[in-house]
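All protein chains but one are shown in place.
Chain lettering (A, B and C) follows the sequence in which the chains are written, and residue indices restart at 1 in each chain.
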Amino acid sequence: MKLLESYVFIRNQSKIICEKLEVEDYVVQPAEFVSPPKWHLAHTSWFFENIILKKYLSNYRVYKEEFDHLFNSYYKSLGSHWMQSERGFLSRPTVKEVYQFREHVDAGMTKLLSSSEVDSKIFKLIEIGLHHEQQHQELLLMDIKYILGLNPSMPALSHNPAHPYKENPEQWSDQREGVFEFGTSDKSKFSFDNESPRHQEFIQAHQISNYFVTNGEYLKFVNDGGYNDSRLWLAKGWDWVKQNNINKPLYWYENDNTLFEYTLLGATKINPLSPVSHVNYFEADAFARWSGNRLPTEFESEIFMSKNLNLFNDEGISFHSKSNEIIFNNLWWWTSSSYQAYPGFTSFEGSLGEYNGKFMCNQYVLKGGCFGTAQGHLRETYRNFYYPEQNWMFSGIRLAN
Amino acid sequence: MKLLESYVFIRNQSKIICEKLEVEDYVVQPAEFVSPPKWHLAHTSWFFENIILKKYLSNYRVYKEEFDHLFNSYYKSLGSHWMQSERGFLSRPTVKEVYQFREHVDAGMTKLLSSSEVDSKIFKLIEIGLHHEQQHQELLLMDIKYILGLNPSMPALSHNPAHPYKENPEQWSDQREGVFEFGTSDKSKFSFDNESPRHQEFIQAHQISNYFVTNGEYLKFVNDGGYNDSRLWLAKGWDWVKQNNINKPLYWYENDNTLFEYTLLGATKINPLSPVSHVNYFEADAFARWSGNRLPTEFESEIFMSKNLNLFNDEGISFHSKSNEIIFNNLWWWTSSSYQAYPGFTSFEGSLGEYNGKFMCNQYVLKGGCFGTAQGHLRETYRNFYYPEQNWMFSGIRLAN
Amino acid sequence: MKLLESYVFIRNQSKIICEKLEVEDYVVQPAEFVSPPKWHLAHTSWFFENIILKKYLSNYRVYKEEFDHLFNSYYKSLGSHWMQSERGFLSRPTVKEVYQFREHVDAGMTKLLSSSEVDSKIFKLIEIGLHHEQQHQELLLMDIKYILGLNPSMPALSHNPAHPYKENPEQWSDQREGVFEFGTSDKSKFSFDNESPRHQEFIQAHQISNYFVTNGEYLKFVNDGGYNDSRLWLAKGWDWVKQNNINKPLYWYENDNTLFEYTLLGATKINPLSPVSHVNYFEADAFARWSGNRLPTEFESEIFMSKNLNLFNDEGISFHSKSNEIIFNNLWWWTSSSYQAYPGFTSFEGSLGEYNGKFMCNQYVLKGGCFGTAQGHLRETYRNFYYPEQNWMFSGIRLAN
Partner (left out) sequence: MKLLESYVFIRNQSKIICEKLEVEDYVVQPAEFVSPPKWHLAHTSWFFENIILKKYLSNYRVYKEEFDHLFNSYYKSLGSHWMQSERGFLSRPTVKEVYQFREHVDAGMTKLLSSSEVDSKIFKLIEIGLHHEQQHQELLLMDIKYILGLNPSMPALSHNPAHPYKENPEQWSDQREGVFEFGTSDKSKFSFDNESPRHQEFIQAHQISNYFVTNGEYLKFVNDGGYNDSRLWLAKGWDWVKQNNINKPLYWYENDNTLFEYTLLGATKINPLSPVSHVNYFEADAFARWSGNRLPTEFESEIFMSKNLNLFNDEGISFHSKSNEIIFNNLWWWTSSSYQAYPGFTSFEGSLGEYNGKFMCNQYVLKGGCFGTAQGHLRETYRNFYYPEQNWMFSGIRLAN
């Protein structure tokens, strides 16, 4: 019964995120890495239908055969799938029908969850499905921001007031060297396969910053010619800067000699005290080098989080990053760690084996969380990961040395 | 007053074409050459606002400044414009707002047309604006067909019954050689700049077919290995076939060993007696070579049309091509003529100089018309033009030799 | 016996063109449209081996089987061929071996030509082979210029003195309207298939310039902002200008505020009295529009040449374009005519059917000739053709109105 409540709550969250959207906002795909919001709503339902309902609910009627193909994201073991780059080509199914699909799946899931058929294996799959839905809720916010932010009218999604800024006493947190354990230990709680097994790493003595880098600090880097000095950049980063004529973070723009940024609350003047966001790995790395510091590793970040578990903020979705204080879910921060398997890693069984392992190449780990991250994902072992050129997630910079 | 009536009638036609669309259908752009339907509705209004209202209606209030940029298609002399390939990135303005923009423009135009300010120069511009709108009505039908036809659900736009097939007695129409005149002569009627000046050309004796090539005839070409025989193709055509793995016309598809085609009436079995449509210049040329014939020139086609002016069908929009009989607005047919300026050509004045002349490179002329072509455009001097690889317009094959 | 002499003379010309090259110059391919000089030397020999020797010389031993594939240019009917864009990937066969291949083929051809087996059919094929070789001699000069001109050291191929400039009395040559005949009439002389059949065209009264546009005149266009004014350009031309940041002709460059051009005689200051060369169709068309004139058609150009057949210069290869006087082989000039089949066109038989016809799409005709054009090709019916963006041939501008 508890799982049913969670199911209803989490599924409803996806709808709440979208409730201010116009029908048109659900449909477009202005970049390959962005998915139309209606696709997220359909894909998360596809997950429950294909991974659970088809196999475990007797007499379940598939909503529409063609959705198997249309809303499969990348699971090769579940057949062919519509190309990711062409998700925005589809006007049908309509948004209305996508919601009907969700209702159909929810009815099936409610029936299953109310029955006595949910053994521990099915329980595990449903749990994954719900965490999967929550990951897509954050993606929804990222994608909606990209869709609205690219639009010349830059509409706001929300009008909640911004969070006040709060200063912290100490810049650096010290850590002595030693062998520490990392990854999931408590098997009674949910975690993704990539967080296991728990294992030891030797960590050097180091310092990690209690603060996020602020817009004001980042602006100094910009004004100091940071985007014009090749020595600060990784070779691939420099290519990215030159090929795309980058000279400031995504969502920053200039108007009448004043700097603004687009946020989900609408366009606003750059606040120098807020943490800089939407930087990619190249920018985070270049800033760190310019400042005489470096990015922390994922393990340094995990120790830091373990020592400060009280600092997760539980306000829930607020549609904006907040301040530079030491709140973990202000922003994700880039680590210098390549996203690789832990020693002894084994992936989820069956089709879900494609969930994480096959992406362990050329991506970097981010730690922390953001306003769009589900409470359940705010844990020190969670490993978020993106390609170094990507910057549309809610990413910031935490320094180390 | 007569112009106001035309204005109201023509502007309303655009809305009629779209009345069966879902909101989502208005927004997507599944190929660079396709524009979202809402873009067409906005751009045609932009035309009246920028070419006429801003200059000639006193106290006209521009609907929204940002639309100047967003809905300019390619008029460099009117400032910058949103990139054509990114029209499908825009969820806003919403469809509802686009219709409000149309109403705003229509109110302005009604005011202008009801006033005494419409001199012959303004009259001419409005006339161009209306013909422009009609050209976009045909583009709307082409683009809607592409959007719906690419969708796995292949929805129908209309359910009108198909036109019955009617046979014609003679295949070939003969023409003796001689010097003939081509282009517009009657200055009292509207024509585009590219139809002038009227001038002489020497024409060889030739035959031109009274029929369109049918699906059945085209299928023989396909089954004879037409798409596998490089000798039948222009070099660029062969590259197109190989690079895109083409083996049948756009909108044809196979299901359970049966050939179907998508039409605006929905999916239907290939009718061997209907004219083959949606072929590009390469396919038309290869078919003609295979059949031992050739494509007619634009001048041969114009003579043929002049001799048979009674053969334009006036049924209006019927959402499908009809039969292979000698009706001119069944389909456009490809001519072998490169789209070039007539001797002594001068383009429209001012910004409208960008309407036609600058596109006179690497395109080929099509003659005739189709169910989506406005009655006013069904004339023997009208020159339609597309790139040789394009096939999403309602194009067919008429042979000559 | 006469044919053997021609064979020896023409084949030797190819070697003369290359005699100043370093081995390295024979190998590179700095653009897809450029072929390595050794490829030209091998391909022209391949032509004789595959079209003639294999079929008509008994006991002919093929030099190397693998050359069938390596040195086929685009004859699909003669099997697969090495990709054009990868000709510069091949270090082997070496230049030395390519010359051995030529000798082997020449030995075979000499044997055939000395025998009694050369009937009229073989004669015709050899004749085509020799004209083919001559076309590649001009391509060799174009490609060598591109290879050396792109090199920072800009080496000269020749040190012959430049031709003196000579002024002409009248700018314009007048032509009355009428029906005229075009194309080849004398069947006793060689011509390519695309020059036939001779046929009539109606020509408007017009003027055509006795001069080529000079560097000095073109510089006025440049300094008047010609490359910045979209109204002067075809839409595709404007895209070409913007995408490639073009602001002057190929081979022009600036050094210490002085304009230079690279020629086969080495780098030299721009001579304002010399004809401007290496312009593409877009530039020629934009200049003509800027000057208030237009480009001539291919038929206007053919009449002009017919009336002045004495004006072909017979100096032979001089490695540079000359003056702006009315010498036909100073430069090719762009016509406004799309390269299309003449009425009743039939291509050469067999594999040679791929010689010309399949390229009749999206190219434009050039008339005249240049210093690199074989004497035998200097005739009024010769049709040269290139794509509108191409500019590495010796192309200039002749105006009409």
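In the analysis below, contacts are C-beta pairs under 8 Å (C-beta built on N, C-alpha and C of every residue); 3 or more make two chains touch, one makes a residue touch a chain.
Here the structure is a predicted model, which is why all the values come from computation and not from measurement.
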- [ ] Would you mind listing the shown chains in contact with the chain that isn't displayed?
- [x] A, C
Open item on the list: Going by the contact rule already stated, which one of C:Val95, C:Leu250, C:Leu264 or C:Leu352 would touch the omitted chain in the full complex?
Closed with: C:Val95
- [ ] By the contact definition given up top, give the residues of chain C that touch the hidden chain.
- [x] 22-30, 66, 69-70, 86, 88-95, 147-148, 150-153, 155
Task: chain A residues touching the omitted chain (full complex) - done: 74, 76-77, 179, 199-202, 204, 206, 230-231, 233-238, 281, 336-338, 340-341, 343-344, 353-354, 358-362, 388
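The rule we apply is simple: only the chains that are shown with their structure count from here on.
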TODO: Treating touching as the only link between chains, describe the layout with one word: line, ring, star, complete or other.
DONE: line
Open item on the list: Suppose each chain is reduced to the average of its Cα coordinates; what separation in Å results between chain A and chain B?
Closed with: 45
Open item on the list: What's the distance between the Cα centroids of chain A and chain C, rounded to whole Å?
Closed with: 59
Open item on the list: Can you list every residue of chain B that touches 2 or more other chains, as numbers and ranges?
Closed with: none
